[in-house]
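Every protein chain of the complex appears in place save one, which is left out.
== chain A ==
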Amino acid sequence: MEETSDHPNPTTSTPGTTPEPDPKTMRSSKPGLKRLLITTTVLFSFLSGLPFLWKSVEIYRSQLPFHDIDSLSDQIKSTPLRFPCTFHALFIGFRSNDPDQLRSEIQDGVNQLTGESSQCGSCNVSISVTVQSPDELCSETFPSTCSYRCGVIKRDAFGGGLDDEVDESLDDVFGGCSGGIGKMYSVVVVNKEEGDGGDEVKAVVGKRRHAWIVGSGLEERYGEVVGRVSEVFVKVFMNGGREEGDSIRGEFMPVGSDGRLVLSFSLLNSNPRDWIYDWDFQRIDEGLLAPVTKALAPIADISVESQVLYHTPKSSFSSWDEKLQSYIFRTSDLPFFVNSNEWHLDTSAGASGRSKILQFVVYIPSGKECPLHLQLPNGEISKTNGFISPMWGSVIVWNPRNCDKDSESPSRNMISPQDLEQIVEVFLGQFRQLFGFKSEAIYTSELGSYKILPSERGFTEWELDVLSRKHTCFNLHSCATTLGSLSRLVQSLPRMIIKDEIGEQVKYSLKAAKLAQSNASLGGYSSSASSSREARSLAENAFFHPSIMSVSYFSYEHCFAVYSPFFLPVAGHVVLAALREWKRYKQEKAKYLTWLTRKKTA
């Protein structure tokens, strides 16, 4: 570095005069500030540019509402979602009963059956009772939720005729009841006159939301009647006739995470050299399956497809039974029945990556194994010849009418419409099983059995209510856990890019979840089910967004490694220069000050 400041030439110190200032310790002129200013200006410009650089390499992260996500998961975990339900009991032909007392007894019975735990999807029950005496005078509990016109249901004429007709007429009677919030479920207990049919009590649950118990001499069996009424309310209307524990089992919720379900029907001709069967699937789809898919619309977006396959042998073995004159396969063979190597079932082109596919297979055995029947462990032959596998689908073995092969060439046949209807009835039973219901239309308990009327839509309305409630619970729970996982993941990787799309989906998912919760509290079962389904699918879309890959985020080390070759050498020099200038200035300043003090003292 060149010294540009003036410094006096070194002179010898003459005796007697004041000693000349030593250039190493003193200087006579004030040191200049130019160099310091230049270097510090450059350094300062570097430093002032640093925030701009930082901003330009900032990772774009859409702001996720972490607080809302946490509050949603806490809310769902702490308070299980309950739906408002109204239960109305109508006693016909009871002389001496006080409706309020009846109501408290039914409430006790209901509480006993529901137990202490309130699981998600259960009902917030409000009970009302109306009693109609034999003289057609009514008394009801206050406040009356149902404007039941006294005397419409006649004690003697009730129950005559088919159960379906009774169901329809009951629907007319209660059709005017709004029932407050939530849906209203009603049980009609009719105490007929003595000697009408002996002691038997008939209990039927209808297709809508009504049930009736008909019997004679019921006033004496008062406790039993109240017990049965509570049982209908809790076990049938609230739980759907299924026995389940506390947890909602995910294996009976076959709905994909995008809210779609594909039903894939396959007709398997195991040996087309013997016979070939075909079916008119269009008829089944339009006539018999369309009501079912429409009924389940709030729960899942169902689409149906079908195919016919050939050369599809099964992989388990069957044996000939002389007594039954047919080939038998047992329940122990069932896990090995589906020959996945040769049954190319999963060929759906319409299902997207996250939909759920359920396979419904109709298996037509070959000539060597015809007729093929399923033998249950107790030795009986199965009536349906079919089985399900949860989350996979179901299989029905259908035997052709006659097992003789007519001629050498294989015969091409169509399955007749009556046979098709029978097959579809078994399918509906299996479909119900896959959703957790029983395939048969009866519910039995210790107090008695209840006949359940089957509905053309595959599920009765109260069963659809149960499904809506359970699915709302499951979807909300799944949505909350997914969003929780997403927020934990995002927070653990602070330098991962979060696109706007993900932020939007999270926002909409939270909104849909809140809507589902508010719908649930207002009693709209199907609307809460569909908004919870939307919440879950949006949460899954956000979580499974392809851009959230931990491999492709920019860690701090990466950032440092990329930018340091540009800035470190230059920055090093600039900083060093400024420091050096600063040190030099201080030195020169000190020198000047000592010279000044010397001058003063001299």
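The definition used in the following text is that a residue touches a chain if its C-beta (ideal position, glycine included) is under 8 Å from a C-beta of that chain, and two chains touch if they have at least 3 such contacts; residues count from 1.
One rule holds for everything that comes next: contacts and distances are computed from a predicted model.
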Listed names "Auxin-responsive protein", "Origin recognition complex subunit 1", "GPI-anchor transamidase" or "Cell cycle control protein", matching UniProt entry of the absent chain:
"GPI-anchor transamidase"
Touch with the missing chain holds, among A:L43, A:I388 or A:A516, for A:I388
From A:S48, A:Q325, A:S340 or A:T601, the answer for touching the chain not displayed is A:S340
May I ask which residue of A:P99, A:G182 or A:G429 touches the chain that does not appear here?
A:G429
On chain A, what residues meet the omitted chain?
162, 164-165, 168-169, 172, 247, 249-251, 288, 317, 331-338, 340-341, 345-346, 348, 351-353, 374, 376, 382-384, 386-392, 394, 421-422, 424-426, 428-430, 432-433, 438-441, 453-458, 481-482, 485, 488-489, 543-546, 548-552
